[in-house]
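See structure below.
All protein chains of the complex are present and in place, except for one that has been dropped.
Now for chain A:
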Amino acid sequence: MIVHFEPASEEGIASVVRSAAAERVTLAIVGGGTRAGLGNPVRTDRTLSTRRLSGIVSYNPAEMTMSALAGTPLAEVEAALRAKGQMLSFEPMDHRPIFATSGEPTIGGVFAANVSGPRRYVAGAARDSLLGVRFVNGAGELIKAGGRVMKNVTGLDLVKLMAGSYGTLGILTEVTFKVQPVPPAAATVVVSGLNDAEAAAAMAETMAQPVEASGAAHLPESVRGRFLNGALPDGAATVLRLEGLADSVDLRAEKLTTALSRFGSVSRLDAEATRLLWAEIRDVKSYADGTRRALWRVSVAPSSGHQLVAALRLQTGVDAFYDWQGGLVWLRMEADAEAELVRRYVGALGGGHASLVRAGDNVRASVPAFEPQAPAVVQLTERIRARFDPARIFNPGRMAANK
């Protein structure tokens, strides 16, 4: 990838954007110069990288907030937090393993793509942690939204709008976000041998208990061996994470073990295995297989996840595992991407969001990466886009779903 612009300041970005807008030159926005496949492929005249806009601007552990320039490597952010016993509660996934690429994800890219991991279903997505942003809009103006306090309802919440807009509304230059203390202890309760429907029930049961599970995933037998180097007990593994003070984690693990023993045999993983396992679930280890076989990330109501997989199985070859209490389905297709089929079933099961995360170039060129939306919402989206980037120079086509 050739990077044409690498401004080292907000003003530098703004001036690139102003001339690009004047000349209708389209810009691909990249974080650490990594090749981002998320969303539809974009073809642009020029590429702008935020790589040189890097550094932690302020970090106050006692206030649980950090501000960083958008091009700051995620690794740098996480290291600074770790040094103070804190973390990003939404556990952003690292896409590198599934794409078999290298490079440095940036904090701006994390929020621009609203990248979240397993804790998302109790602790919120990246967007829920984002408190404030500075960005350059398509007219080359520097805009700030939000702030650095936990609660803020002053005007329209443009912060949420920017989160997950994939660089189609503006170029983030600085992000301010909430951080959380790392829980002192963690454990994982494993229920073995459940089929997908039983697992969904066990996970729902867990979430109905006052045990505050911060992870609930189901790894069917087809994928179980690929996690923790095969160290999980035999049979499908339904895994439930508990975090907090050590005594309290023990107590809650016992309580959960009692509640779930009617489903199957229950065992427990220690803190170290817990850390590893959930990082592997977050990064979709089972499908980090060096291939470009189509990979879907489907978000539905937790009760629908296993039904979707069962329905698809009757029609085509799929492999799958579940996060978010069953509501996040990672679907790997054995042959074709089957976009029409996947999206039809998602719709029939009450709706949700099927995004094509990985696929060969032909498929990516023809299948919209994001779930197509209702026409009225598409029109609204277009009107918003026009108010941020009137000349349509940022990442054209990346999010357009109804193409």
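In this text, a residue touches a chain if its C-beta (ideal position, glycine included) is under 8 Å from a C-beta of that chain, and two chains touch if they have at least 3 such contacts; residues count from 1.
Heads up, the rule we're going with is that contacts and distances are computed from a predicted model.
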| item | value |
| --- | --- |
| Per UniProt, the name of the complex member that is left out, chosen from "Raffinose/stachyose/melibiose transport system permease protein", "FAD-binding protein", "Lactate utilization protein C" or "Beta subunit of hydroxylase component of benzoate 1,2-dioxygenase" | "FAD-binding protein" |
| Among A:40, A:137 or A:192, residue touching the chain not depicted | A:137 |
| Touch criterion as defined above, residue of A:18, A:96 or A:148 at the omitted chain | A:148 |
| Touch with the omitted chain, as defined above, among A:79, A:100, A:348 or A:380 | A:380 |
| Touch residues of chain A, complete complex, unshown partner | 60-65, 85-86, 114, 120-121, 124-125, 127-128, 137, 141-145, 147-161, 163-165, 169, 180-182, 204, 207-212, 244-245, 247-248, 251-252, 299-304, 324, 327-328, 350-353, 355, 370-374, 376-377, 380-381, 383-384, 386-388, 399, 401 |
